[in-house]
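Removed from the display is one protein chain of the complex; every other protein chain stays in position.
Chain naming follows the written order as A and B, and within any one chain the residues start at number 1.
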Amino acid sequence: MTAPLVKVDAIVRSYRMRTGMFGRVADLRAVDGVSFDIRRGETLGLVGESGSGKSTTGRMVLGLEAPDSGSVAFEQAAMPAIGSAPWRSQRARMQMIFQDPLGALDRRWTIARQVREPLDIHAIGDDASRAVRVDELLHSVGLAHDQGLRYPHELSGGQRQRAVIARALATRPDFLVCDEPVSALDVSIQAQVINLLIDLQAELGLTMLFISHDLRVVRQISRRVAVMYLGRIVELGDADHLFAAPQHPYTRALVSASPAPGRRNAERIVLTGDPPNPAARPAGCAFHPRCSHAFARCRMESPKLVEIAPDRSVACHLLDAGTVPAAASEAAA
Amino acid sequence: MLRFFAVRIARAMLTIALVVTFAFVVLRLSGDPALIIMGPEAPPEVIAAFRKAWGLDDPIWMQYLDYFGAIARGELGRSMRDGRPAIALVAERIPATLVLTIPALLLKLGIGIPAGILAALHRGSVIDRAVMAAAVAGFTVPSFVLGLVLVLIFAVQLGWLPSGGQDSWRHAILPIITLGIGGAAVLARFTRSAMLEVLGQPYVRTASAKGVAWRAVVIRHALPNAAIPTVTIIGFMVGTLIAGAVVVESVFSWPGVGRLLVVAVANRDLAVVQCVLLLVAATMVASNLAVDFLYGFLDPRLRTGTQAGAH
Partner (left out) sequence: MADLSLPQQPAARRRLSLPKIPTAVVVAIAWIVAILVVALLADTIAPYSLTRMDLKNRLSMPGNATHWLGTDELGRDVLSRLLFSIRISLLIAFGATAISAVLGTLLGFLAAHFRGLIEQIVLMLADFQASMPFLILALAVLAFFGSSLQLLVCLMGLYGWERYARIARGLAISAAAQGYAGAIRQLGATPSRIYFRHILPNIASTLIVSMTLVFPEVILLESGLSFLGLGVQPPMTSLGNMVGYAREYLGRAPWIMLAPATTIVLTTLAVSIIGDWLRDKLDPTLK
């Protein structure tokens, strides 16, 4: 098997937070030992709710933040120091698509000028060829030349996101991290942008890390999926198999909440307990307060991500103790 | 709460230390202090003796520490003009300055705040516009121009009031008015915007909608909240009780600290300049500290502490 394009190994990231003006200092573990590979040309989906650490993971994978421990390797080489010249030139190989396209664009520059900026920064080509490339890029994301002459606030949300994508592709990167790229868009536009990303990936051979809390969107675009909860990966595997037969109780709840044809509403699993708070991490398995199958071991020991089948890993003690109880016996909504 | 005050006090000490450092740096940068203080015609032996006596040949950090020590002990040098200790010279002028600045402060508060409140309550009306026009005039006219114009009108043309010196209480009237008007204008403008901001808040509209009498709304809700930012600027004005009259004292030949400073600067009487500088710093810092403490009591948000934001 060829080496993966991106290899993430046990990355950890904490932030120090002071609770209130006179409170104690708390250590907030946003990402707590995450590992995965992304193979060339594939899309890995990263799913989780807010507070799961998926955005922080995305930033570390792209090299925008340095992990406190663990490593990220791109093409088997470690990431250069953030802000250094090699780091800056490496940006041409990897880019991020943001959740808020309006925030990612400079209000005072025209779209065309912004799409062109990576070419200026990395000194690619000359004036004439840059202009040609800008048109090429606009065309490839479905924007007209005229729209390049506009300012970000004059375009719609979907068009802005296309502009961001065009800008990200200017230097022909190998790797894209998409952090909730369609969450801020209307549902009808979401499909367009997702399809655009899928087409571009096929055409350009892109490798992607696709971060989202929306399962429908993730399963459309990803070949493999990792599910995160409170900074850890709880389940990882092939997208279709994972969504068809989720093993981890959290994944089951997520999948049951996401509408899909053929599944009855009555099977919906509702989680009890508080939503995940990284500043108040439960002891043992982070999910155990909300898990209806929790037993003694869950309260004391954190489960490791274990490969239970080829290309399928789960982090749950239940899998050591036998199979997870069948879906039919779950408590109904 | 204790931590809040400790931080503020530490900051105050730091500011004073910075002022002392500033004085030291400026003193050193401006040339050889020996030459400056002794004069360029002094014979070389005198210069050498001076340098030795003041430790000017020591390494700079040692001089700095010595300087700091001297300041802390209150040794602020002697005036070049008459050899008296600078502190004494400055101290004996303070009452004269206060005679001007304290009544002026009362004038500023007495005119400025009500004018600002009135303007805010009648926003957009003739009253508002008149007050604002007066306020703008008040602070675009520099104090020396205002002072001279008042002298021109009341002393020269009308002959009602004297134009300079300190001989009688009548001499204080024009300076006090000059000082008061400028400050009143600033205060009026400030109070008005503080009030407007508070009046635009939802909780004021809610109180009004609940049927509370407008007057009560203003007195119980608007004023206390508008007071908070106003306290800062008043604190600044209190802090300038000593420093605020520099120009006006010169206009009216009033023998206060400000006039002393101007003369000392003109004569390069460095000990006196340094002394006034430190005195002003101490006053400002003390009043800022008082304002901070007052804030701690007035603003309940500060008392209980706010939540830390995200990283």
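Assume contacts are C-beta pairs under 8 Å (C-beta built on N, C-alpha and C of every residue); 3 or more make two chains touch, one makes a residue touch a chain.
Just so it is clear, the model here is predicted, and its values are computed rather than measured.
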Options A:61, A:105, A:197 or A:314, residue touching the unrepresented chain: A:105
Candidates B:126, B:209 or B:266 - the one touching the absent chain: B:266
Of B:148, B:173, B:212 or B:290, the one touching the omitted chain in the full complex: B:148
Of B:49, B:70, B:161 or B:196, the residue in touch with the unshown chain: B:196
In chain A, positions touching the absent partner: 62, 64, 83, 88-92, 95-96, 98, 100, 103-109, 117-118, 121-122, 146, 149, 164, 167
Chain B residues touching the omitted chain (full complex): 11, 14-15, 18-19, 22-23, 26-27, 29-30, 36, 136-137, 140-145, 148-149, 151-152, 156, 163, 193, 196-197, 240, 243-244, 246-247, 250-251, 261-262, 264-266, 268-270, 273-274, 276-277, 280-281, 284-285, 288
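In the analysis below, only the chains that are shown with their structure count from here on.
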Rounded Å distance between chain A and chain B, as computed from the means of their C-alpha atoms: 56
